[in-house]
Structure formats: structure tokens, C-alpha cells
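Let me give you the structure first, and then I'll get to my questions.
For this depiction, one protein chain was excluded, whereas all remaining protein chains were kept in their positions.
As written, the chains take the letters A and B, and residue 1 is the first residue of each chain.
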Amino acid sequence: MRGFDAILVEKRDLTHGTTGRYHGLLHSGGRYAVKDPQAAVECIEENRILRRIMPHCIEDTGGFFVVTPWDDPDYVPRFVDGCRRAGIPVEEVPVDQMLREEPLLNPHISHCFRVPDAAADSFLATEANAESARQHGARIWTYHEVTRLVRQGDHVVGAVCHDLVKDEEVHIHADLLVNAAGAWAGQIAAMAGVEVNIIPGKGVMVAMAHRVVNTVVNRCKLPSDGDIIVPIHTVAVIGTTDVKVSDPEHFPIEPWEIALMLAEGEKLVPGLKQMRVLRAWAGVRPLYQETVVADTRDVTRAYTLLDHETRDGLRGLITITGGKWTTYRQMAQVTVDRVCEKFGVERHCRTHEEPLPGAERAEYHWLGAPLARVERERAYGRLVCECELATEEDVIRAITEGQARTIDDIRRDVRLGMGPCQGGFCTYRAAGIWHALRRPRVTETNVALRDFLQERWKGLLPVLHGQQLRQERLDELIYLSVLNADHLPGPTVSPLAPVMYEPAGGTQRDGPST
Amino acid sequence: MRPRVDVLVIGAGLAGLMAAWQAAVAGCRVRVITRGPGALFWHAGCVDVLGYAAQDTERPVAAPRDALLHLVNANPAHPYARVGLEGVETALSALQQVCEAAGYPLRGDLSHNWLLPSAVGAFRPTCLAPETMVSGDLARRDPLLIVGFEGMLDFYPELVADNLAEQERPARSVRLDLPSLRERRQLTPVTLAQLFEAPEFRRQVAEALRPKLGRAARVGFPAVLGVHRPLEVKQDLEAKLGREVFEIPTLPPSVPGMRLYTILVEAVRQAGGDVFTGMEAVRAEAENGRVQAVFTEAAARLNPHRAHAFVLATGGLLGGGIVADADGHLREVILGLPVQGPESQTKWFRQEFLASEDHPVYAAGVAVDERFRPVGAKGVPLYTNLFVAGMTLAGDDVIRRRALDGVAVATGYAVGQHAARSVQEAMR
Partner (left out) sequence: MNTWPVELTLDNCIKCTICVTACPVAAVTDRFPGPKYEGPQAARFRHAGQPTPDHSVDYCSGCRVCNMVCPTGVRIAEINARARASMVAQGALSWRTRLRNNVLARPETLGRWGYRVAPLLNALLHSTWARAAAHVLLGIDRRAPLPTLVREPFTMWFHGRPTPRGAKRRVIYFHGCSTQYYEPRVGRAAVRLLEAHGFEVIVPPQTCCGLPLLSNGEFEAARALYRDNVRRLVGYARQGYPIVGTSTSCTLTLKEEAPELLDIHDDDARLLAERTFDLSEFLVSLAEEGESTPVDLQPVARRALYHAPCQYRAHRLGAPSLELLRRIPELDLVESRADCCGIAGTYGFKREKYDIAMRVGRPLFDQVRESGVSVVICDSETCRWQLAHATGVPAVHPVELLAKAYGV
């Protein structure tokens, strides 16, 4: 938008990293109102902007901060005061009104405050940003993993990437390199020989198979484990834990983390433990601190821009890190402001003004929209993913017009396989459609099918019990007994396959961070 | 109170229906109660006896009899070992006779496994296959034509054909775009199966297909060739096409499985038994080591079912007879029978979904004595008139072994006889 010739490289598909692995909250800032006022201010500013530029990626659920019997009532005045200071609109909702709106919430909640939290679809939002970037001339190369940075003296002049699809090296020369690799930013910086201390903070999230609540529900207390439920699309996500890990890619989801999420969720929604758990996943927060700290919750959620020229005497590289999904736009703005400064040009940011592609109708997303569309188009006989209502047309479009390299890429486009059966029925269908359309060598389709089954499995493993275990047994009956998919010709796993979580049982809980 | 039935069977899967049928044939008044039909509606409609042996998960078992012998010797607590090789053979041929009598023969025997194409084009080992499927035999190498339908989302002929070709079976695919299907908003396997029962639809299919037959010696369809008269549909298509015709089972609901369900329910009824769906058994009452009654959930009350003998064929983790809770406990839901399984939840699964070795939790189940009565810690039966069949039994991951149906048929058959004997003893 500001006239630079830009290439974005991503090691897998867009949102493969933390963006695609968070709970989907568009922060009002209420969560940081007491502990991290700067982050709170950033959040509410951006909350307002994002509602304007990409309403179609946002469901205006509103948010509650509730005081349960387990929470310190003394926090309440500090919370209200913090919200006021940060400019976050907050109003108290009588408990009976709250229960009318959310009948499953704990009736023993004593206070409830409404704030402008919302739910955001980070897959769709990312795609909208990428599309806008493309329209402005940017090139976006997915499945390009940076293997090294090219340095001439004290100047970074480019990067060498590995194109995973073609399995070849790609050299990119650039006048300036922006390191926005999130939890991987330390690794990228290291390739240039500079140290950026990123603390990958693992957060585990558990999705319930249906909405449970229609409003974002936060515990009214200092941020801690399992204190929020975010209704996003058809599920409700309980988040999160916060555990320091050494590697942003290889870490386990521990049983205690799942148990904790459910136990804390139960405090907000009694009976939750009897409900069906859909899946669990974990993302890594890119928390940045110049000095090492022990508890990652104490690290600021505000973002940091590092100009390595001033910081390390290395030209051609800047790093943007920290922050939250809610503040991604502001992070991009200050980064490009710095880029302009470096090139000595004066071009103003417009990302806070121009709506993104898809926002033309200026309407928020609503839960029933996909169903209403299927009804309108009478497409109910054309559903590939019946749980999440992805139609044959949607899947075909993702394959032919989108950048889909794997079935998992289709998932991110159309929510394929994200419902209760976790790909039980639609994996076969998607593979069949994929094969009929592209007609690759059949072993490629076979491995795509197996990769996706495995990708779904890794998120199921930590939560398999109750009805989800029964579902999985049916899915096994289909893929083993009926289809014999484990005896198809070809390799069993592809280089494009998503990374698997490590086996659980490695770490114990360090102690409560509450 | 006087029991209204002699044998109460809980579960209407293959195991439950086999047991009910056997007990009814033996002269017992039988009632089958079930929440809904089970795995028959999901599986391929064949009888997998042993497709992959634990010691070689790569190559399919060629001769189930030999592999069974090995299994039975190696693992005396295995459900097959409890039945015995001879018992397995008797049970299979009993099922074959019922199906034959219903005009739907199941072909094959323990001397060899069929290798039939699956809906992704893998070679699927199975022991008994319905007449409608056996022309798909991949021991043969004559060319195949795989037919799909535009609008049907549950079958992809290109994928089947290309995988068969990859494995050196000459195969092509064709997709039919029939005007009569274009008007339909929904094309489930069942709607297609109903369409195939109409001669006019078969005429349309044959007409569209004839110019595309080429060198194909046989033509494979998704398994939707009629619900009630599949042989008639197959023979008519063969006459019209001048080629052998066969079915390939695909995603649930399984039309071939529905046929087996219908045949077996009818057999139970013919033998004087009743089959009721919509009944969820929730608890039982026992006295003096005998189960007296099982209670089902009914509108505003629990409905007692008293009987002399009870058969538990509730389908294990898949059927819902065994439930795993969030805290890692495995629970048999009706009587709270002890469930044998991995000690810790962390040992339930392997890291790969398609792991060739079993996920340990799937071998969990109820341990039984030689008469299939659930036993306690010391191997003593907990109840003298309760018998367990099918997937609720401990001992193997029958899906991974491709032994789901074989174990159900063999144990169901045996349990039906044990239950009948127990009734006779009680009457004496």
C-alpha cells in the first residue's frame, strides 16, 4: 500500500503458526485493564479499527467479565477503573439478565460486566489481508521456509528459502528484511547473527463441540489459566495455559493442561465436563523480553519493534515481535512507518481506513450465516463437510482458485473437517474431489489424505474420551475397515504434513500461575 | 413377576442379532432391544474374519483358517479362541445359510480371503462377501471400469481406478452425469439404491455406460445396487451391459450392511422373536448371582425387561456399551461390569492415527469365561445368566485386525446357544 515491492514468505500455509492456533478473541482490552494498561489501550484502539475494516471476519458476540465464587471481589473496582482509564466501555449487567442471555452460565456468579470483546476468524482475516496485499502488488509465497539470511558485512541483503512443494532453493534479494516470524523470530534473527530473546509461551486451548455460550466469557480476575471461553463459529474455546517451551514447534499438550481447562471451564459453565470436547490445540505466544523472566504471564502483551541497525549495528533487518492478534495491524503500521523512515520516504499508513476485501457489505459475521447460505442455495445435498457446512463448490474453489497445497489448506479456507466428526466423512470426499480435479499421481493424493487424517488426529489425541472417542472409533472403522486407507500405495507422510505435537507425559505442571 | 421373554438381547448389531436368532431357533422366546442399529449400517456389509494378523500388519492374511489357528494358539483369551476354530466355521456357515435363504448369498470360506477394491482403491481383505461384490476380486487381472455418479459425494471413481492401476490392475474410471440425477438435490447411497430398484433407472445407467465400456471385463459401482433386490439389479445390469458387475462399499450408511441387518432382523422375527429399536438399556437388577431385569429408558419411566437369560452385545467403545470418561475410566454402562484395559489413560493411544499396531484402548473390554459370562478378578463368573458377545469383549482391536464381523458372528452365534442352554437349565 505504501509503494514497496514486497514478498512475503511463509514456511507452510498462511496462519500455520500462532495466528491459526489461538482462541479467536478480538480483545476489548478488558483482560489487560489492570495488569498491562499499555496492552489494554492498544487492544481497544485496534478493536475499533478492525471492526471497521473487516467486520465480515468478526462476530460481534460482546464479552462478559464475571465474578465467580472462586474470584476475589476486590479485583472488581480495579477492573472497572482500569477499563475506564484505558477507554474501554464497560457496563454492569444484572446477573438475572446475564442468565437470560447465557442460560448455561453458573448461577452463582455475583457480578457481570459487559465489554466490547468479539470473536474473530483469523483464517479469514489473514486471507483478507493477503488478498489486499496481492491487490496492491505484493507477492505471497507459501511453503517457502527461510533456510538462511544472506549477509554482506553488516548488511542483510536477502534470504534463501526452501520451496517445499518443488523441493528447490529460492534466492530472494531485498533491500530490507522484516522479521515478523512470531515465535520463530528468534530463529530468524539468529540466522543474521543477532540475538533476539523470544520466549515461546505455549497456550493450550480446548474446543467444545458446540457453542455452549454465545458471548465471550472472561473471569474477572488477573489473567490466568483457563479463564476464558470464546464462542467462535460453531464451537466454544476454553483458553488457555501459559507454559514456557524451548522450541516453538516441538512441544507436547499435557493431560494436566486439558484437565485444567475443563475444570476451570466447569466453574463458568456447570456441566461442561459432561459435554463433548471437540479437540485441543496449542499455539506459542511470541513473548519478547530483553531480560529473561521466569513466569511468562508477567511478560507484556504489548509489541516491540527492534531496529537492528540501532540495536546491533546490523543494517537491512528489522524485527517486529510480541503483541497479540488483536494488535497485528498496529504492529504492521509501526513497522512500515520505520521502513519508510529507513528509505527516507513519507507515505502515510492507510490500513486503519481502508476496508479489506470481503468487507464491502459492512456486516458482521453471524453464527447462522453459513446455514442461511446453504438454505438459500438449497445446497444441503452438496455438503462435503456436513458439520461445518463446506459445500462441494467451496471445496472446488479452494482447490482451483485458492493456493491449496494440502487438504489442511482447504480446511483453513472453508473450515473443512473442523466440526465434531473431525474429518471422518469429509477427508475421503475432499481427497476424492482433489484427485478428480487435479489428477496428480495417485500416491500424492494418498499421502494428502493420510496427512490430513494425521493432522486431525494430533488435535484429538489429548482429548479422546466420551463421545469424541466413539466418533474416532467410527472414523477408524471407515478409514481402516471400509477403505483400508492404511494400505494404500505410496509414502505414508509428506514433507508438507503439519508438525505433530510431541508425546505427552514429558513435563509436569510447574505450579499454578494464578 | 413372570418374565415375558426367555432371552433378552441388548444390541442389534451382527453379534446381537446372531445371538437372538440362534436362541430363537433353539426355541426360546427372544426379545432384542437396541437404541439403534449399529455397526452393520456403517461397515462394508462383508464378513471380515481376519484381514491382517498382528505379526504381519503389512500383508493381508491369505488363508484365514491358518492365521486363526495361529491366533487361537497364541492367545487363548482371544474371543476367537473361546469359540474355537470349528465354532467359527459353524457360525459363518450358519450366517451364510440365512443369507442364502433370503436370496442374498455370501461367498467365500475360511480357506481364503478375498481381496476386493475399497472406495479409495486399496485392496481390502475380507472372508465372506456378498454375491454382488465378488466380481471385484483383485486376484484376477482382467480390466476394470469403475463407475461413479455426478452429484454423489460418497464415491470417487477416479481415485479408485488410479489406485488400482498403481497396483497393476488395469482400471479406468467414468463418471455418469444422468439427467434424472441432476434434478435431485440430495444423492445419498440410500436414495441411489432406491433408484436402482427401478428398471427405468437401470436402463438409463446402462445406456449412458455402454459406449464407455471399452476393454473392461467388469464394471464396479458404488455399493448402491438396490436395497431389497440387489441380485436382480446386478443381473439386470450385467445383461444390459454384457459385462460382470460388482459393488464397492463406501462411506456410511452402508447399503450392503442394511441388507444384512434386514435379513437378520427378519430371521429373528421368523423364529418368533421381537426386535425393538429406540430402547436404551440404562441399568439392571440382579439377585443371587442372576440378572433379573434390564431397564430401558422410556417416556417418563424406566421400562423393565425380565428374562431368564441376558445377552450383552452393546458394541464396546464403538457401539456405546463401554464409555471412556474424561478422567480416564472405562465403564461398562449397563451393569458396571469390570472393563479390562490399559491402566493409564496416557497409554490409550499411539501417536499415529493409522498406526499398524493397535491403539491399546481399543482392545479393552469385558473379560469372560469359556461360556462368555463376564468374570471378576478371580475368573469367576459374576452372573450365571449373562453372556457377552461382539465388540464388548476384551482381547483385540478387531477393527485393526479386520476381524470385526467375524468376531461378532462367531461370538454371537456361540452366545445365542449358551443363552438358550441357560434358559433350559433355569426351566428344569
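The definition used in the following text is that a residue touches a chain if its C-beta (ideal position, glycine included) is under 8 Å from a C-beta of that chain, and two chains touch if they have at least 3 such contacts.
Being a predicted model, the structure only gives us computed values, none of them experimental.
Touch with the chain that is not drawn comes from one residue among B:79, B:130 or B:320, which is B:320. For the chain missing from the display, the contacting residue among A:369, A:396 or A:496 is A:369, taking the whole complex into account. In the complete complex, the residue from B:79, B:157 or B:252 that touches the missing chain is B:252. Where chain B meets the omitted chain, the residues involved are 1-2, 4, 31, 34-38, 41-42, 184-186, 188, 190-191, 194, 252-253, 258, 274, 276-280, 296-301, 303, 319-320. Mapped onto chain A, contacts with the missing chain fall at residues 101, 209-211, 214, 234, 271, 275-276, 366-372, 374-375, 380-381, 383, 386-387, 389, 419-421, 424-425, 467, 470-471, 474.
In this section, only the chains that are shown with their structure count from here on.
With centres taken as mean Cα positions, chain B sits 41 Å from chain A.
Contact residues of chain A toward chain B in the complex are 255, 259, 262, 273, 277, 378, 380-384, 392, 425, 428-429, 431-433, 435-436, 439, 442-443, 445-446, 449-450, 453-454, 456-457, 461, 464-466, 469-470, 473-474, 476-490, 492, 500, 503-505. By the touch criterion given at the top, residues 39, 42-44, 48, 58, 60, 118-125, 151, 153-156, 158-159, 162-163, 165-167, 175, 184-187, 249-252, 254, 317-318, 320, 323-328, 345-346, 348-349, 351-354, 356, 361-362, 399-400, 402, 404 of chain B touch chain A in their complex.
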